[in-house]
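All protein chains but one are shown in place.
The chains carry the letters A and B, assigned in the order they are written, with residues numbered from 1 in each.
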Amino acid sequence: MKLDPRQYDEMVSRASPPSPVVRDCAWAFLVGGAICTLGEALRQFFLIWYDKTLAGTLTSIALIFLSAIFTLPGWYQKLAAKAGAGTLVPITGFANSVVSPAIEFKAEGWVTGVGARIFGIAGPVIAFGTLASFVWGVLYWLLGKVG
Amino acid sequence: MTRRGDTLLFDAPPTVAAWAAAGGKKESEGPLASAFDFVTQDAAFGEQGCENWEQAESLLQRKAVELCLRKADIPRSKVDIAFAGDLQAQCTASNYTMRELGIPFAGIYGACSTMAETLGLAAVFAAGGMAERVLALTSSHFCAAERQFRTPLEYGAKRTPTAQWTATAAGACLVRAHGSAGVPVLSVTFGRVQDFAVHDINNMGAAMMPAAASTLLRYFSATGTSPQDFDAIFTGDLGEVGTALLHEQMAKEGLPLDNHKDCGCLLYDTNSQNVQAGGSGAGCSAAVLCGKILPMLAAGQLRRVLFLATGALMSQTTFLQGESIPGIAHCVELGGAV
């Protein structure tokens, strides 16, 4: 066969259609922007009664609740198939990554299915986020000692 | 039986005596909707008592087998051996189907090449006098595959344009020894694994194309034939990207394919059905074989075709470990009905 792997790599890139970047980005901008605007409305609402920190936490919790509601009938998945990063990057995407395996792996049991798989996608986010914050905490402490 | 190169030619060809295709909702909305012997709008089979996607895939297989044996008008106790496989880990869809059927069973794993692999083995068994009636069976289920290989079904993600859609479909063929009415299996060529260092799990067509080209070239050189000798050449699940690559490669080899169709592009309408580069999964080429190719051969609309199913032989583990994706393609030559 007249083919070698290096040459094939080029052939594959030429034959593979590129993602429609402009359309993808427009969707991501509009849907992501809309979710953040909803978040801002919720935040302003909670700010009526609570301080900034608590209002921020409540905003996250409310968005996560809404994400779970939209994930249940499969609407979040349908929206994400178009919105891409617009639904992935907001905290609602994080919530979807927790709720969806919980629903999916119920068939394998509450502990070994739901409980074990619930962190399948979100686990790395929490693990590396926590590690990064720990590193920053130690640095910040050292900076305080020096300064 | 004679062997030329990697190709096994049958002097007294066994025949595919009966076949059946079963599919899900998306398949029932595609161009081959009327080709299916059975379609369901609820691929979960909730009303039939299935509790999960794995059971649902088994039931879909069973529907295909039942319809196939009904068409052949033989009870399952008369089947000498079944070759079956699927995409689930340890091929469980087939294992649980066979638990219900009680037919002597050899489990096969060939990823999306399974239909050609099982049909080829069935033909060899029948031609060699090892069995009188042999069942070749495979399936795939979008939901069972998605939850095992990708992400939960409710997880929101965008598919890349080169990705392919796992078909919810099953196909069953009953092969009988020479002398029965049906579509003759003229030759079988088992493929060799080809790996051209494709790592992109969302571009399976590209990963499998070299295997398809390699098996085709081996077949043509062993038999002294060329693409024009066939009414049609069907590949399984290369999708649009793999198809374009195969045409480019075969033209380079001096054997341009102008009578080629890919099952992944036949099962769905790639423009309107949101399947990206086309269909895939073991059930895709199985359904096209049983729903379109065999009926056309039986009706005399086709007289000689190659059915070449391709499979990607990586696993979730080897993919995460950074291995490239090896491909394989098995070729079955089918003739006009006798």
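We adopt the following convention: contacts are C-beta pairs under 8 Å (C-beta built on N, C-alpha and C of every residue); 3 or more make two chains touch, one makes a residue touch a chain.
Rule of thumb we're sticking to: contacts and distances are computed from a predicted model.
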Undepicted complex member, UniProt protein name, chosen from "ATP-binding protein", "Transcriptional regulator", "Molybdenum transport system permease" or "Stage V sporulation protein AE": "Stage V sporulation protein AE"
Displayed chains contacting the withheld chain: A, B
Selected residue (touches chain absent from view) among B:Cys143, B:Leu174 or B:Leu308: B:Cys143
Option touching the unshown chain, where B:Asp37, B:Glu57, B:Glu154 or B:Glu333 are the choices: B:Glu154
Chain A residues that touch the omitted chain in the full complex: 18-19, 21, 24-25, 27-44, 56-61, 63-65, 68, 71-74, 77, 84-86, 88-95, 97-99, 101-104, 106-107, 110, 114-115, 118, 121-122, 124-126, 128-130, 132-134, 136-141, 144
Absent chain, residues of chain B that touch it: 24-26, 43-44, 52-53, 142-143, 146-147, 152-154, 157-158, 168, 200
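Basically, only the chains that are shown with their structure count from here on.
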Chain A and chain B: spacing of chain centres that average the CA atoms, whole Å: 37
Residue ranges of chain A touching chain B (in the complex, touch as defined): 1-5, 8-9, 11-12, 15-20, 24, 71-72, 74, 76-77, 79-85, 87-88, 93, 96-97, 99-101, 103-105, 107, 121
Touching residues (chain side chain B, partner chain A) in the complex: 51-53, 147, 151-162, 196-198, 203, 206, 210, 213-214, 217, 240-241, 244-245, 248-249, 252-253, 274, 277
